[in-house]
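Before I ask anything, let me first share the structure, which is written out below as structure tokens.
Yeah, one chain of the complex is gone here, protein chain that is, but the others are all in their spots.
Here is chain A:
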Amino acid sequence: MKLPPFSSSRPLTLGVELELQLVNTYDYDLVDSTTDLLRLLKKKGKDWDVKPEITQGMVEMATGICVSHADVFEQLDEIRQGIVECADRLDIGVCGGGTHAFQHWSERRIYDTPRFDQLSSLYGYLAKQFTIFGQHVHVGCDNADEALTLLHLLSGFIPHFIALSASSPFVQGNDTGFHSARLNSVFSFPLSGRAPLIETWDSFGEYFDSMMATGIVKSMKDFYWDIRPKPEYGTIEVRVMDTPLTIEKAARIAAFIQSLTRYLTLERPYSPRETDYLVYTFNRFQACRFGYEGVYVNPRNHEHRSLSEEILDTLNKIEPHAIALKADEACAALRREVLTASGDAGWLRQQHAKTQSLAEVVQKQCARWRA
């Protein structure tokens, strides 16, 4: 397969995908009910975009093309209600969160499609370990070269996205000490991490062809990059976020990315360069491990500061753009979270401290998702 041409899309439009957990209401473990839920949703006759994911017990919901924070929220809200209604009829719970707190990876079952079967035979247990739940945000770009530049500019803000969305402290029944442990599962894939610094679509096509020639990739989907272009949609897709516990939060993060994009494209404070990536994995690890408390190293002036300071500083810089996009309320809400050091990972840990039971934590996650 050749790299498809990059379709043009309206700049600054958004598309949000959320991967969700389906659990039973008995001991709150993941339940293989994806097929049943999709069947009931289909009967509702709405054109909601809800798809299976790699293992049974996961489901992905997606908005159409959105222009604003309010738009994202309304679309997510409508689909969420539809999913919750169908889930109620099946007596299953739905929740956000980047990982299921105590599911056992070996008990997962691969959702039966040719692609998932092929992934499963290639990656073995990694495919089942991939039962993790992320938020993906697509940002529209009018041309391919712009998109690639934007991809590398946004790469500097990966730690921000991770810390703001982190909601996966528990894995396989244990507190990992991480705010986002979900990303550790992504890192084990051979083609994960950052995209190579290429800023024209022609050169990118050459890179893609040489990778194809080696036989290790067949399509863009085989790259598990933190941000990757989606030529069919004419977007770049930010993929590092955990699925937040509420759609309010998910919509705010999308609004933050939108405002940041506007800032980066209109003000173009700097151009991407390879040395920006020297600190990339360090910053990313700090954000996963410590959340807002992590260290952020500025690749340009080598200053070390806390990620919370860095996020607040970014929020200041993008404020006029947030106002222009009507995303200022969403950004203000994120600011309050950073200032009070509250987030989904912290909330989950609090619930666990209170109840001493991870099953009860999942139950409370479901309650938050409904509300």
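In this section, contacts are C-beta pairs under 8 Å (C-beta built on N, C-alpha and C of every residue); 3 or more make two chains touch, one makes a residue touch a chain; residues count from 1.
Everything that follows uses one rule, which is that contacts and distances are computed from a predicted model.
J.: Could you check which of "Dihydroorotate dehydrogenase", "ATPase", "Cation:proton antiporter" or "ABC transporter permease" matches the UniProt name for the chain that's left out?
T.: This omitted chain is identified in its UniProt record as "Cation:proton antiporter".
J.: Specify the residue from the set A:46, A:89, A:221 or A:336 that touches the hidden chain.
T.: Among A:46, A:89, A:221 or A:336, only A:89 touches the chain that is not shown.
J.: Would you mind spotting which of A:199, A:329 or A:360 touches the chain that isn't drawn?
T.: With A:199, A:329 or A:360 as choices, the missing chain is touched by A:360.
J.: Considering the whole complex, not just the chains shown, which residues of chain A touch the missing one?
T.: Spelled out for chain A, the touching residues are 24-29, 31-33, 36, 39-40, 88-91, 104, 106-107, 109, 356-357, 359-360, 362-363.
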